[in-house]
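Apart from one protein chain that is not included, each protein chain of the complex appears where it belongs.
The first chain written gets the first letter, and so on, giving A and B; residue counts start at 1 in each chain.
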Amino acid sequence: MQFLNLRLKQTPHKVAPDPSAMSVSQLLGDYALPISIRAVNSLPHDARQRIYRMLIPPSLLTRVGINPITWRATETGACIELDAAPDTGSVKIIIRDSADSSDAFFTLDLSDNSFNGIDLHFLLLSDPASERFRTDVDAQGHATLFGTTYRNRAEEERAMRAGLAPAQIRASLGMSQVVLHQLDAFLTFLSHHAISLEPLTYASAWVFERRGFAYMRGHKLMDDIEREFQAGGKLRAALDGSTPFRQPDQWQTIRGRTWAIHDGILEAMDARWNDLRMVKQVGKHAGVNTAPGVPY
Amino acid sequence: MSQKFRIARAAELESLGVLRDFIHDQCARAGIDDATTYELKLAADEACTNIITHGYAQMNPGSLILDLEIDAHQVVLRITDFGHPFEPSEPIAPDVQAALDDQPTSGFGLFFIYSVMDAVDYRATEEGNCLMLTKRRAPKVVPV
Partner (left out) sequence: MSSRRQLQITKVKINAVTIISVTGSVDALTAPMLAEYLAREIQNPNPNLVIDFAELDYTSSAGLRVLLSAVKAARARGGDVRLAAMQTNVAKIFEMSGFNAILKVYPDRARAVASFAA
């Protein structure tokens, strides 16, 4: 194919087949054509279950006593929910350590996107045995939506001191690598070549970089943040001790930086934490590292 | 056996020098001659400049991933980005006289890429845009 007039494509970036070509009949047809989540959701319950079972690493399930094939727990009381309604293009899998536990310790949320690819909306992996912080509701009981609408500063401060990142209510389970490998296998099964997401925080972008993601948007912002946290930078200067989340040594760790960014420090460089988008090509590691040598 | 190297940088003009240095260093290590190295740097630079100024225009730029694969016969350079894809088209030799006579000038970059590379292939897919540039290595002259 010949390359590159200076003209950009006028149509949106949509290079995958049309949704009608992505039907579940592809299970019996051309193995190279992608299948959408909407198509999988149109299957009868058992077939759907068989396919979505592939999303969860078996080792994660056996760890909490859930049978990876039947998805039943024998003794532990752990339970797993699959939300993949027909006529929707999304799937959500939730695992709780007990049926009466209101907090999930594992949540995975995927959906078809408008470019006929798949988005990872939400991935939560928290250690159910670790302390629970109420950073998700403010003092008046409003949901904080990860601290984006309301904030529970007292509880956030406790969480920060306990080593959590913003948006976490418990310490991480440390299994993101296994889960993302499994996701690669699942995407391959559906003949998708990539998955994209919007990183919720600076720390999550950092984690996803290490898991092989590159940036569709926001690589420069990450570089700018790294640069401005160096000596003489605007973010370094804004770590002035004016709040518990802006202590002078916080540039040294990804978590410290993330709390400062959560606290609004990007204003110092006229930027905001929004409109970042990351992408991972199945089976490939992009090798992006925007904060070399900075520990988590 | 081929050697593979990769670098990922933000798609901004400040990255061009870093990307050229990367090609320079890996080629030097692999014993690629100066002229071929210059041509690889030129083709990569022109392609990346297009991606930076047009493909990622009007957004906070994403990534540019450069893969270099060197074997005994050829050097393959793959440039991956996730911006707007380009419309495939034929390269046109620039007319410098016309440019001097006040006609719009562009297309030098594209022309250089085609002139210095042996093969050029471009694909825009769900997983990103990939430009593949192939340069055959000059055969080693064996003294008689």
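Simple rule for what comes next: a contact is a pair of C-beta atoms (placed from the backbone, for glycine too) under 8 Å apart; a residue touches a chain by one contact, two chains touch by 3 or more.
All figures in this text were calculated on a predicted structure; none of them were measured in a lab.
*Asks:* Given the contact rule set out at the top, which of the displayed chains would the hidden chain touch in the full complex?
*Replies:* Taking every chain of the complex into account, the missing one touches B.
*Asks:* Looking at B:35, B:119 or B:138, which residue reaches the missing chain?
*Replies:* In the full complex, the listed residue that touches the missing chain is B:35.
*Asks:* In the complete complex, the non-displayed chain touches which residues of chain B?
*Replies:* 13-14, 16-17, 20-21, 24-25, 28, 34-35, 38, 41-42, 45-46, 49, 52-53, 93-97, 99-100, 102, 105, 108-109, 111-112, 115-116
Basically, only the chains that are shown with their structure count from here on.
*Asks:* Using mean CA coordinates as chain centres, what's the gap between chain A and chain B in Å?
*Replies:* About 33 Å, centre to centre.
*Asks:* Help me check something: in the complex, which residues belonging to chain B touch chain A?
*Replies:* 6-12, 47, 50, 54-55, 57, 59-63, 65, 80, 82-91, 106-107, 110, 113, 120-128, 131
*Asks:* Quick one: in the complex, what on chain A touches chain B?
*Replies:* Listed in rising order, the residues of chain A that touch chain B are 1-9, 13, 15-16, 34, 115-117, 192-194, 214-223, 275-277, 279, 281-282, 286-290.
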